[in-house]
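For reference, the structure discussed in these notes is given below.
Complex shown without one protein chain; remaining protein chains in place.
Labels for the chains are A, B and C, by order of writing; each one numbers its residues from 1.
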Amino acid sequence: MHDVSSKRIAHLHTAPTTFIRKYVFSLDHKVIGKQYYGLALVAVFVGMVLSWLLRIHLAYPGWHIPFLSKLSAAGAPDGVMTPEYYLSLLTMHGTLMVFFVLTNAPFAAFGNYFLPIQIGAEDMAFPRFNMMSFWTTFLAFVVMMASFFVADGPPISGWTAYAPLSAVGGDAGPGLALGQDLWAISIAIFCIGSLLGALNFIATTLDLRTKGMSLARMPYSTWAWFVTSVIALLAFAVLLPACILLILDRVAGTSFFIPGGLILSDKLQPHSGGSPLLWQHLFWFFGHPEVYIAILPSIGIIATILPVFTRKPLLGPRAFIGSMVAIGFLSYMVWGHHMFVSGMNPFSANLFSVPTLVITIPATILTLLLTASIYGGKMRFDTPALFCLGFISVFISGGISGFYLAQPSLDTYLHATYFVVAHFHFVMAVASLFGVFAGTYFWFPKMFGRMMNETLGKWHFWLTFLGVYCVFMPMHYLGLVGNVRRYSAFVDDYLAPLIPVHKFITIAALLTGAAQLIFFGNLIWSRFRGPIAPENPWEATSLEWTTTSPPPFDNFGGNHPVVKNGPNEYGVGGTDGNDYVMQNAAPKSA
Amino acid sequence: MGKVFAVVLTLITLVSIAFFAMHTWWLPPDISTTGKAVDRQLDETLIGTGILFLAGQLMLGCFAWTASDKNRAKKIKPFPGGAAPLVTAAIILVGIEIFTLTFVGSKTWGAIYLTAAAPDSLRIDVQAEQFAFYFRYPGSDGKFGGVHPEKIDDGSGNYFGLDPASDVAARDDIVAASLVVPVNRPVSLALHSKDVGHSFYVRELRVQQDFVPGLDIPLHFTATQIGKYEIVCTQLCGLGHYNMKAYLEVMKEEDYEQWLKTQSGQ
Amino acid sequence: MKSKFLLLLAGVALVGSRGGARTPAPVTSTIAGKVTYTGTPPKMKPIDMAKEPSCAKQHPAPVMTENVATGPGNALEYVVVYISAGDAAEAPPTQLARYDQKGCQYLPHVLPMQAGQVLQIFNDDQTSHNIHPLAKVNAEWNKSQPAGSAPIDTKYDKPEFIPVKCNIHPWMHGYFVVLSTSHYAVTGPDGSFSLKGLPAGKYTVSAWQEQYGTQTQEVTVGAGEAKVNFTFKALPY
Partner (left out) sequence: MGIQIQEAIHSGQTPGPPSLGAGAGRSTGMAEFRPERSETGVWIGIFAIVMSFAAFTSAMIVRQGASPDWRHFELPRLLYVNTLNLLASSVTLGLGRKQLTSVAGLLASATERAQQSYSEGMNWMYCTLALGALFIVGQVLAWRTLATQGLFLSTNPSSSFFYVFTAMHAAHLLGGIGGLAYMIRKLSKADRTGQTTGMRALCVYWHFMDGLWIYLFVLLMART
């Protein structure tokens, strides 16, 4: 049924034979995609366990957690974590989740696997770079995890590593000596990996599109990965210099971020003239786009999956793509909204506030288009579809609170409270992960040739959906009361009455986390026991569904599909009984 | 399944909104001259975004409700009017929201951060360190002594690094662990840090301002309610961050004078 | 009468400081005396513990800083007097040196101990402290000790005067005085001290005060008691 150009193709590289070349140092974008996915799974599991520990400590400070004292006798004597160890784990939770999960899973993992297939290429533009970028990222992960096992543990300066706390070294507190070194080095390495990856994505999208695959005909996920890779290219190109300067301040005695006359541990620090705000500017110039690096791929994934299950074209494709590009563009003008009260010139607050608010326009357009695409559809409520609906809901919830934090005058009250925690967890973490879940249930058949278990999938969705609202919605209320984030205990008089809320959140978090175990279980079970998947189980149109599940080494068995349609051909009636047209099939004359 | 989703989503939405509407957990009453505007701003934003939130979630809910495919024969319906009206609506509605919020908000912000402190305002020097705040009053001579970081010695209570031996102005400086101010009198703070970044946050004043090492950052307010309020640190500053706090004590003018006397007596 | 009283006090100080005197050597003598100052010492400042209500309410009268603690008759308190040369090396005692954090104060303000002696740090408060001995010769460390958690056991192997601070309560400031000798004493409010159980011989006696540094004197003792006095020059600032 698939019309593919019969021309025989010379391959980028021949199929590997040895185990090492096949599964470890593989050049195959599909294997690398799976490797990224696996790395993200490990990272997300660690990050999730950390969040449990943090939540338990906040709600039940007295609990003894035996294995914790094994992990760090100093950090958690008799299993009760010290304030500094709380901050260490907090830092690691944030760092692992933001860099190794939210950047890797929706972007690097799915992007690597499906971007080339969706544009009809048989691999990335630079397979060797691609392999290098994964192993660089892996190295970064190893270095980061190593900080758990060095003297006085991981850094306590948070995932934003504000200078001078992060820059002056051990005098600033536990974990800020070797632990912080490892952190900075790991992030620098991560930047290199991500830059290589982004370069590859862009070149692949520009150069390797098959015949007829115009930019306009690219699936939304491909568009999202493309836009994201452009953002990532610029963002990590700024974070890398920042990390280099930070490392120099720490090890070479320079004073980029450290001003003079600082007394830590009763010692006058041997630095002078540095600017702590410089770090914040460099960091957030990366940091805000990073939010979109995390969320845009998921938006694209949802936009690709939703029509498959509503059996109805996505509404306003061009407006949709335009909005994604607009968000990517605007994301570079708004970093200052993280710094309203940071001591930068208060005039600039207004300048940063406006584009921040303006960004809500394309975001609203995306949300409306997705929602309206459901209207009048013939919805099939398989698990991927449920996660699409869930995504839209949490994206709305998280986006709404952005209105508050974008206004300097409200940020003066809400800044650094749980309101912020609620905001970015909804819009960046949960939304992005819902995209990953949807993508997993949707593409698993293609990746492993087996269907995932629907019943478990539905349980997973409902528990997670209810769970995240129970965990993060109350955090808004805490924020309104002025509950400061990053506190390892609530000793302030006005925080005592909030402890019950924290208990509720903790219980909800533990249950939601437990629900993720269903997902892990489902992955493993389906990998080996799941029913064999057909070529196109969901009746989707994009090119990955024109090849076998899983695709052969060169994706299209030596052929290259010739594209004749956009990805949006759903709900088109016809004689063949199908209501859709594959991208490489002849258009229906309907 | 679509119906179930619609119901669950509606419940979540209503419960979430209910707690906002009932003010179950809410801001403490404002005690500053600038805070009223912040509260008004917050209310406006709450209403605006509340409507968006409700509309968005319910729209999603009922579309999911109606979209479920019981009969495969059923034809799909295009969204009335297509994308254009939606996009235009989004741009116009959100645009208006943004415009008004920015318009009102920049005024509020300006009142707190862009206006100079009143000339007659009470000058207090604030130093943040791991993990405490210290407040310095100029004393009877009205002059602050110079600070010399290398002279800082917590052991002898010289938190600011004053040099009374050679600096006369420093001798009568009053250093306290609480921020004591007279009611209804403009206060102007100079914030500087001894070690790392910290932040000055008083919920009741509706102000928050970071300490940046190496900089002196001005902040001014006028407290209008006598009472004792908490000052907490909101910028991650190390292991004792959670326990970094001090108290703001707003007093009657005469009590304040009395307090000053006792302090300088020691 | 008065001298008896003094002797008694000195004994108390000695016992307090050595955590129970050990069985003295057969023929021994004692070096005793008084540490005083001349000039005007700085005014000790009251400590404002408002930040930590649980501690503040334990001190109806405000606690004062102790960097130059004085007593009647120009007495200097918290001066460590010890044999800096001339005595035979002894193995560290088995008793623990106990250091308490109570009411957000370090008790005692100055804790002498012998190198290698086990040091045990207690948190008797309802709040969490962090102990941060700013050692230079020995290893520096910085640990939190949450309320109700087990005592921290540690020891120092090299002689050093180590300032100790709590970052959470910056006013908390004390000293670990790690000595190679087993003969040491800390002066009480009356400035007196007494080093007991010394075999007859020639010794160098040192007196250390956290702000005014160290003074030394040569002393030769036969049987009985030798008198040694130290005088520090105090400045108002």
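One rule holds for everything that comes next: a contact is a pair of C-beta atoms (placed from the backbone, for glycine too) under 8 Å apart; a residue touches a chain by one contact, two chains touch by 3 or more.
On a predicted model such as this, the values are computed, not experimentally measured, just so you know.
Student: Among the chains in view, which touch the chain not shown?
Tutor: A
Student: Can you tell me which of A:29, A:55, A:93 or A:217 touches the chain that was removed from the display?
Tutor: Answer from the full complex: A:217 touches the omitted chain.
Student: One chain isn't shown here. Among A:55, A:209 or A:502, which residue touches it?
Tutor: Hidden-chain contact among the options goes to A:209.
Student: Which listed residue (A:104, A:118 or A:255) would be found touching the missing chain in the intact complex?
Tutor: A:255
Student: Looking at the full complex, which residue from A:96, A:125 or A:334 touches the chain that isn't shown here?
Tutor: A:125
Student: Tell me where the left-out chain touches subunit A, residue by residue.
Tutor: Touch with the absent chain occurs at residues 5, 7, 9-12, 121-122, 125-126, 129, 195, 198-199, 202-203, 206-217, 223, 227, 233-234, 236-238, 240-242, 244-245, 248, 252-256, 259-260, 272-275, 277-278, 281-282, 285, 318, 321-322, 324-326, 329, 560, 562-563.
Heads up, the rule we're going with is that only the chains that are shown with their structure count from here on.
Student: Return the chain pair with more inter-chain C-beta contacts, choosing between A-C and A-B.
Tutor: Higher C-beta contact count between the two pairs: A-B.
Student: Roughly how far is subunit B from subunit C, going centre to centre by Cα mean, in whole Å?
Tutor: Here subunit B and subunit C have centroids separated by 45 Å.
Student: Where the centres are mean C-alpha positions, what is the separation of subunit A from subunit C, in Å?
Tutor: Roughly 56 Å separates the two chain centres.
Student: Whole-Å distance, subunit A centre to subunit B centre, using C-alpha means?
Tutor: Measuring from centre to centre gives 29 Å for this pair.
Student: For subunit C, which residues are shared contacts with two or more other chains?
Tutor: In subunit C, 127-128, 130, 142, 144, 163, 165, 167 touch at least two other chains.
Student: Please output the residue numbers of subunit B that touch at least 2 other chains, ranges allowed.
Tutor: 129-130, 154, 238-240, 243, 245
Student: Spell out the residues on subunit A that touch subunit B in their complex, using ranges where they run on.
Tutor: 82-84, 87, 156-158, 162, 164-165, 168, 172-174, 258-264, 266, 268, 273-277, 310-312, 315-316, 319, 341-343, 346-347, 349-350, 353-354, 357-358, 360-361, 364-365, 367-369, 371-381, 386, 389, 392-393, 396-397, 400-401, 403-404, 407-413, 415-417, 462, 465-466, 469, 473, 476-478, 480-482, 484, 486-494, 498, 501, 571
Student: Could you please specify the touching residues of subunit B with respect to subunit C in the complex?
Tutor: These residues of subunit B touch subunit C: 129-133, 153-157, 159, 164-165, 176-178, 238-240, 243, 245-247, 266.
Student: Which of the residues in subunit B come into contact with subunit A in the complex?
Tutor: Touch list, subunit B to subunit A: 1-2, 5, 8-9, 12, 16, 19-20, 24-28, 37-38, 41-42, 45, 48-49, 52-53, 56-57, 59-60, 63-64, 66-69, 72, 74, 76-79, 82-84, 86-87, 89-91, 94-95, 97-98, 101-102, 105-106, 108-109, 112-114, 129-130, 149-150, 152, 154, 161, 194-197, 199, 201, 203, 206-215, 217, 230, 232-243, 245.
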